[in-house]
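This is the structure I want to talk about, given as structure tokens.
Only a single protein chain was left out; the remaining protein chains are all shown in position.
To keep things simple, chains are lettered A, B, C and D as they appear, and every chain counts its residues starting from 1.
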Amino acid sequence: MATLQYILKRLFLMIPTFFLVMIIIFVLVRFLPGDPAIAIAGDRASDADLEAIRERLGLNEPMLVQFWLFVTNTIQGDLGSSILMRAPVTEVIFNRLPTTAFLTLYAVGLSLLIAGPLAFVAALNRGRWPDVLIRTVFQVGLSMPVFYIGLILLTFLAAQLRWFPVGGYGDTFGARLYHLFLPSVAVALYTSAIIMRNLRSAIIEVLDAEYVQFARAKGLPNRLILGRHVLRNALISTVTLLGLSIGNLMSGTLVTETVFAVPGVGRLMLEAIFARDYPLIQGLTLTFAVLVSVVFLLTDLFQSTLDPRMRLT
Amino acid sequence: APAFSQERGGVLNFARYDGSNLIDPIYADRNPDIWMVGSLFDTLLRPSADGNSVVAGLAEDHSVSDDGKTVSLTLRDGVTFADGTPLTGEDVVFSLDRAREPDQSPWSGLLGSIESVSAEGNAITINLNNPDPTILSMLATFTTGIVSKAVFDAAEGATDQEKSAAIFASGGPGVGSGPFYLCGFEQGTSMKFCANENYWRDGADGKPLPYLEGVNFQIIPDDATRILKLQSGEVDVAEFIPFSRVPELDADPAINMNLFPSTRIIYSPINTRETRADGSPNPLADVRVRQAVNYATNKDALIGLVLQGAGKPMTSPLMAAATPLSTNPGPLYGYDMEKAQALIAEAGLEQGTEITFTTLAGSADDSTIFAALQQMWAPLGINLVVEQVDGPTRGAKNRSGEFDIHTYGWVNDVNDPGQVVGWLGYTPTANAVGTGWDNAEFNALYEASQTEIDPEKRAQQYADMQAIYAEAAPLLFMYETPFAVAVSASVDGYVQTPLGNNIFEEATVSR
Amino acid sequence: MNEPVMTIENLGLEFPLGRTLYDVVQRRPGRVVNALNGVSLQLNKGETLGVVGESGCGKSTLARCIVRLYEPQHGQIHYHGQDIFEAEAKKDRSYNRRVQMMFQDPYSSLNPRMTTGQILSEALRVHDMRPANEIPARVAELLDLVRLPQDAADKLPHEFSGGQRQRIAIARSLAVEPEVLIADELVSALDVSVQAQVVNLLLELQERLNLTILFVAHDLRLVRHVSNRVAVIYLGRIVEIGDSETLFSRPSHPYSQALLSAAPSLDPDDKGKAIRLEGELPSPLNVPSGCPFHVRCRHATELCKREVPALLPRDGRGEVACHHVEELN
Amino acid sequence: MSDISLSESEATKPQKTRLQIALRKPGFLIGVAIIGFSSLLAIAPGLFAPYDPNFIDYNAVRQPPSWAHPFGTDMLGRDSLSRVISAYTVNMQMALLATIFALIIGVTVGALVGYYRGVADMIFGRFVDAIITFPFLVLVIAVVAVLGPGLINMYIAITMVGWVYYARLMRAEVIAQMGNDYSAAGVVMGYSDRRIIFRHLLPNAITPVIVYWMTDMALAILLGSSLGYLGLGAQPPQAEWGVLIAEGRNFITTAWWLSLMPGVAIVLTGLGFSLMGDGLADLLRPRG
Partner (left out) sequence: MIDQKPILEVSNLCTTFRRGGVDLPAVRDVSFSVGQGEVLGLVGESGSGKSVTLRSILGLSRRYGDVTGEVRWLGQDIASMPERKLRHIRGREIAMIFQEPMTSLNPLLTVGMQLTETLKAHTDLNRAARRDRAIEMLDHVGIPSAASRLGEFPHQFSGGMRQRVMIAIALAASPKLLLADEPTTALDVTIQAQILDLILSLADEMQMGVILVTHDLGVVAQTCENVAVMYAGRVVEQGAVRQVLGAPRHPYTVGLMRSVPQNVPPRTQLYSVPGTPPSLEALPVGCAFASRCQNRTERCLTARPTLDAITDDRRVACFNPVAAEKAGAA
């Protein structure tokens, strides 16, 4: 009951957020230099052609009317028609979204797999060489542009050793895991560095907490102390961070998707911007916003199941 | 070559730099669409091997009346659409009428001379308003590809465009008569062509073309990744190879590095208006300054830096050497720094004059060109500064004249110089590529050439236009580049035409 | 001595816990913490009023109301006859100067990034207590007053011990020459011996500067030592108030009796006289009806469950809020 | 009374300054050294670069590392070492200018909102949500597209988005600091809100913000590089690490030095900032 209430409240709070997002993106795209009509008809089109196209797209209407239409149509689930793709925006996005979602979750999963154990090793060896080594290596991951890492992975692991395919994204679940492994690694190198950093300091902090000392004083086995008492508590702040970075990850996929030839929404967004595809940009942004809000909500819910102090309200 | 043991079957995997959105003879407006139309939709006539004339296509015969106002064609017997339904005169009339309808086809201007099209059995008659020297070329151009009227009539959708989109989305044989039909499509991701078993042309072994079972396209926008795909054997063909990688791939025995001759030219429109958009005087309005920068540009060096030598300087100011009626008067504005400096002195250009060079953001070639020009023009006292914009912004600036110089490229869509010359020099089309150059003599010559059916007279008109244009230099004339396509050694027979069209009809792949 | 400086009347304060959506749907009022429930008392010029009571009974809340950190929902506080929560009065910063509060935690009540000198001179400057050129001299004087060495002025709070920090806090309060000092558990966090030092200082200063002090503390022995009068609070109500010696030697309210008896004696032989209270301290979230103490009181009757006893004077023994005070004593 | 005043100052014997303690940590020292040297390179690249970084030599294209060109030359025959060095100016500037205004705005807004809460906090919350749910890179790309590519516009774009993160952090920290009695003491002392917020709360709340700032500077370089890759950052011919890597990545197998060297520069600088951040966290934490 309380949880449902909480979810309702959060959903309610999202309404003004989305409205703000809609205003920002609407204004922003209309300030983009370059005309969608030219983007459609090409540089060679005549003025009359352009005028006709603008008329057809409703770009000649006053701004407020356009915005009103945008809002009302969006509420009805109609995001308009993509100029670039000549198809309904919702359809275009839904075709591409699963790939990006898969890639993002995959990367997050890999990051946790990499960062989790290593954060423990680093925290337990705080200040000694394993700690220094782990932190330095992750720092490298943190400072390398993904397009560079991606290319190195592709060149050596895919093209030369042929362990992995160069591009594509597979049809079955297994094939996807295989195809998207390298792009996920490229993303995960960055994300895991952030998670590792946070988790490590959280673990160090928790290791010194009084309740962990108390757990030791109770004579619990080490495994239980680390697993039940330390990890759970250390995870709390990391989960928030993870939620936050999933948002960035999803928009960050646009470079990854370009390098690895993965047809996801990130690349689509880039194409949409370069084609001045107003409806598609707007639709994608809103989709991002909804997804990210849902992820935030989920992390908060997860956190509140983890941390009883956060329950209710 | 007589190759009776032609290998048949197999699927060709092709890595593209960008995807098609809608391959329809009249709605194809971006190169990734246009260059695929021919594989799905056959035309009445076909370009000849040398590209300078036309040969029989769906129409086995054609003739033009003496007054140049009537074209008669005879449809080949027994040609069908890919699903086996017969292709009739009615389909031809429907297709051509559709293509010349100004309200729907962006290319209708190319067929502006047509007054009416009619069919009686296999006999097709096209009546023209006025003689049109380009009409036969047009009938061999993608936009006149023949579509099935029946399929269009049956398709869902209120408008022609909606019908086209619906047909495209559902794919399958039936709408076209090209060597392939569309049998799979995921927008922005992949596309599949399957062989049309009812194609009318026969291969060297006497059986119908194409040899391939099909072609699978993958879209890989990143240059380096596309190459890696080819090197790892995941694809057989990778197009748009950056020229910097050409020598490396050329050296690879498993790969044939093709440089297909093209009609692509790379040039820079120069704003010739007296004042800039902000009202300040435009130093480039002076023809001597424009000539000077042309002389000061070492095109060979540029070709070396940008293309690794895989290109040649423009010889005709208005078109690629491969375009019909190109005069090829030899190197245009060969590098001559003394002459350039003399012209600058004559024009009295102030030292340190700032000129903005607008480039496409993210384009390595543009950055290189800019860096090179900056150094090359420094001796002229020109301080070249860069302004990076994205495609649509560049388009808008070109249109409104808010630029000094920017880079542009061109590939012919039609096998006739009319299109490119209209674009580059004829003021009413687009202010002579946005340069604002306006030459009455040139414009008159161009208008006359559009209806001149005497080949010799027309050639003279084009020669005159090229001379005028070269002298006035509204462009920085740079270079022509080939189409760089890397093909696995196991592939044979794939070509990209000078117009950019991908021809898979006679391609084979041995596994 | 009996000139009232501050009069508190019927002070009431509830902390809302927020109304959930469910509450709204159910048309239920939000839950509240009843921190203060009709507290009335008087602070007389120059006296020390001790306030004791179990944790969470509202002692700090009362203190914070007096310095306007909280605004009560009911009742008034008059300072020299002026209602301090009146709109006009709230703008008057000089009230904050004249009524000073010191906090329990010696580690958090001083800005860790300001030296003692900065802390003191800031107070002097903001309230224009001295012309700028006299400030250093006054800082030195203040340090002297609270018996800190002169070099303390250049040190940061973390360089001091807890007792010294409390002295800095006292000096800060004294800098603005207040009339009333509110000491909320000023010494609770300190060791006995350090406690004694700070209390000594407070008593000495009170004498010299004729300060009025509200002394909130847990330690009954200490409260007894410093106070002229003492108020015992239970669940946001005063249950007994009176002269310190009388109250400590002969408490009237059953709660006061239990409280005082629970303080362990220093004499190992003095065992077993503590009155054991039944049950848990009820939460201020649901204050019991009637006498708030009745659930734990051995003497509770039906009347106690029903009616809130009024705080009534008993001759010579202060005021007590108990229905059965006469029978019990 | 005499007993109280007996030599109390004994307890406060001279202590090591925090700086001395921080300098004891090798990590912090290395971080400071890296950033110090990087700043030097950024301020006076001419002192260290052996050649003009923009000089094109058609005859010395893509030469491997040699004594004359320790990092080789690029596809225009420019000296790679000189280009990597000259990029320090732009990349270090990126680290600073892309973050400093976000820091200032975010700290101010966060402090105010954290102190006053109420309606301003509600509105702030919606804004933060809107900007955070907005795809970051997309917002930056769109703003850059509106304003036109170039460093200044890139800074504006990153600032428009980035301040939110500082403000969130600051708000949370101010609220946490308000749990300390010194802010209540300020109120009780009759200090103005402005004084309490900016003189008392802000200096205490800013430590985690400063530490985050260090990380953010490293991220700004990375973000700048990504935008450079997309052609929205530094303008040619200005060398910038992201652009250098992007230029070199076509030659990863044939001219590896082109992308490796700027890659090393990015990693080193990032490492420097992050080590310095960790050290600063210790340095700025008040002891008590």
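Quick note on the criterion: a contact is a pair of C-beta atoms (placed from the backbone, for glycine too) under 8 Å apart; a residue touches a chain by one contact, two chains touch by 3 or more.
Remember, it's a predicted structure, so these values are computed and weren't measured experimentally.
Visitor: Using the touch definition up top, pick the residue from C:D267, C:E302 or C:D315 that touches the left-out chain.
Guide: Of the candidates C:D267, C:E302 or C:D315, C:D267 is in touch with the missing chain.
Visitor: Taking the entire complex into account, which one of C:L11, C:L142, C:V194 or C:L214 touches the absent chain?
Guide: Only one listed residue reaches the unshown chain, and that is C:V194.
Visitor: Based on the whole complex, identify which of A:P62, A:G77, A:G174 or A:G219 touches the chain you can't see.
Guide: With A:P62, A:G77, A:G174 or A:G219 as choices, the missing chain is touched by A:G219.
Visitor: What does the interface between chain C and the hidden chain look like in terms of residue numbers?
Guide: Listed in rising order, the touching residues are 48, 54-56, 161-164, 190-197, 199-200, 203-204, 218, 220-222, 224-228, 244-245, 258-259, 262-271, 274, 276-277, 279-281, 283.
Visitor: Go through chain A and note every residue touching the omitted chain.
Guide: 209-222, 224, 228-229, 232-233, 236, 306-309
In this section, only the chains that are shown with their structure count from here on.
Visitor: Point out which chain occupies the most central position, where each centre is the mean of Cα atoms.
Guide: Chain A is the most central one.
Visitor: Determine, using the mean of C-alpha atoms as each chain's centre, which chain is farthest from chain C.
Guide: Farthest by centroid: B.
Visitor: Between chain B and chain C, tell me the centre distance in angstrom, where each centre is the average of that chain's C-alpha atoms.
Guide: Their C-alpha centroids are separated by 89 Å.
Visitor: Suppose each chain is reduced to the average of its Cα coordinates; what separation in Å results between chain A and chain B?
Guide: It comes to 39 Å between the two C-alpha centres.
Visitor: Starting from the mean Cα coordinates of chain C and chain D, work out the distance between those two points in Å.
Guide: From the centre of chain C to the centre of chain D is 48 Å.
Visitor: Can you list the chain D residues in contact with two or more other chains?
Guide: Touching at least two other chains: 145, 148, 229-230, 246, 249, 252-253.
Visitor: Any chance you could list the residues of chain C touching two or more other chains?
Guide: Not one residue of chain C touches more than one other chain, so the list is empty.
Visitor: Can you list the residues on chain D that touch chain C in the complex?
Guide: Where chain D meets chain C, its residues are 1, 4-5, 8-9, 11-12, 15, 179-182, 184-185, 187-192, 195, 199-200, 203-204, 286-288.
Visitor: Could you pull out which chain A residues touch chain D in their complex?
Guide: Interface residues on the chain A side: 13-14, 16-18, 20-21, 24-25, 28-29, 31-33, 132, 136, 139-140, 142-148, 151-152, 155, 244, 247-248, 250-252, 254-255, 269-270, 273, 281, 284-285, 288-289, 292-293, 296.
Visitor: Give every residue of chain C touching chain D within the complex, in rising order.
Guide: It is residues 64, 67-69, 93-97, 100-101, 103-105, 107-114, 122-123, 126-127, 147-149, 151-152, 155-161, 164, 169, 172, 176, 197, 200-201, 204 of chain C that touch chain D.
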